[in-house]
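My structure is below; once you've seen it, I'll send some questions.
And now, chain A:
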Amino acid sequence: MSRFIVALAALLLSVCPLHAAEKIKVGFLSTMSGPSAALGIDIRDGFALAMQQNGGKLGGLAAELVVGDDQQNADTGKQLIERLLKKDRVDFVTGIVFTNVMLAVAPAVFDAQTFLISANATPSQLSGEGCSPWFFSTSWQNDGAHEAAGKYIADKGYSSVVLIAPNYPAGKDALTGFKRFYKGTVIDEMYTKLGQLDYAAELAQVRAAKPQAVYIFLPGGMGVNFIKQYNAAGLNRSMVLVGPGFSADEDVIKAVGEPMAGMFNTAQWAHDLDNAQNKRFVADFRKQYGRTPTVYASQGYDAAQLIDAAVRGVKGKIEDKAALRKAFEAADFPSVRGDFAFNVNHVPIQNYYLRQVVKGADGKLTNKLVSTILTAHKDAYAAACKMK
Partner candidate 1 sequence: MAELLRLRGLVKRFGGLAATDGVDWSVAQGEVHALIGPNGAGKTTLVHLISGASSPDAGEVHFAGSDVTRASMHARVRRGLVRSYQVTSIFRRLSALDNAMLAVQAGRGSSLRFWSPPQADAGIARDARALLARVGLDERADVAAGTLAHGEQRKLEVALALAVRPTLLLLDEPMAGMGPEESQRMIELIQRLAQEVTIVLVEHDMDAVFKLAHRISVLVSGRIIASGEPEEIRRDAQVRRAYLGEELGRAA
Partner candidate 2 sequence: MGVRLDHPLRSVVALPVLIALIAFPLLMQVIDEPFYVVLASRILIFALVATSLNLLVGFGGMVSFGHAAFLGAGAYVVAILMQHGVTSAWIAWPAAVAVAGVAALLIGAISLRTRGVYFIMITLAFAQMMYFIFVSLKAYGGDDGLPLPSRSIVAPALDLSSDVAFYYVVLAFVLLGFFLFARLVNSRFGRVLQGIRENETRMEAVGYPVYRYKLVAFVIAGAAAGLGGALLVNQNELASPAMLNWPQSGMLLTMVILGGVGFLWGGAIGAVVLLLLEEVLATYTIHWQLGVGLVLLAVVLFAPNGLSTLRKSTGAQARDG
């Protein structure tokens, strides 16, 4: 009897894909609590804004966002992804901020033959040999901004640096990327606990090391606290602090305030980047949420746009995974960073810019585009990717 019912159910299920889906579900797994909550929330808001501009639809289909908070914890992320895939049965997964969560959940998503659109974490593990046909990134390979920063610091002629990053995969990627383009003396590499908030011990060591520049890869609340404490300790008087774009983004500026002025940082996007889509994005985002979008928000926005374009490309027949993949690979949408193409590993080939925190027209601190550091930059791992 039960076997009969199972067979019947299987038959019904196998019939379904003949029709185009009527509604798509997007599993949005991200970090939305704790010191780095702002990151996940920015990605979500960017994603939601794009959906809203499309009338609540993606690729012409009604879309539902199923949100899960991974609390920056790989374990929690793994449990949530099981639920998203097996209970909610989402069609796409996106939103993941942190690389440790990404590495923990990615295999399960790939096993379920579900597309994973990264709106931030793009670790080396998924960019080279371990690249996957189910993975696309609308952000940047984890090394990118740091490679740009390494090049900038080298070009400026700072001959010694201290590097600080959390002790997790993206932290190691970051410092590897930095060193790929920086050939001066690295006096010290400090790895701190992920989520650490008190940097007194590290700052004392930095003071003793006397470098010309300090480069930090400290996302979210970690960066906020580090910069505050760095200035409170008076280190800004004797050395230069440089970070990737998100360490000096609008949320950090708001939290830290005045001491941020003048800080250089590197990213693949800036809110004053001159293209039509970006102008619309920034204006609408400010109107909707009353704040200037961050790099994270732009990545979330582009993730939604990419899904929108791909679903549209297959005319809503998202069960045809091969066609859908082709549509993803085309990246046929106006990105807020300007045009870009996917490399073989599904990671963007794009420019990286130098930005600086300065006083805006309204007298408030904000980022300003300074120059282009790397043009149509390809990541170092793509060559090792043999996409199946």
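Heads up, the rule we're going with is that contacts are C-beta pairs under 8 Å (C-beta built on N, C-alpha and C of every residue); 3 or more make two chains touch, one makes a residue touch a chain; residues count from 1.
The candidates were selected such that all candidates are chains of the complex that A comes from, given by their letters.
For clarity, every value in this text was computed on a predicted model and none was experimentally measured.
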item	value
Options 1 or 2 - which one, within this complex, touches chain A	2
Residue ranges of chain A in contact with candidate 2 within the complex	2, 5-6, 9, 13, 69, 73-76, 78-79, 82-83, 86-87, 99-100, 103-104, 107-108, 111, 166-169, 193-194
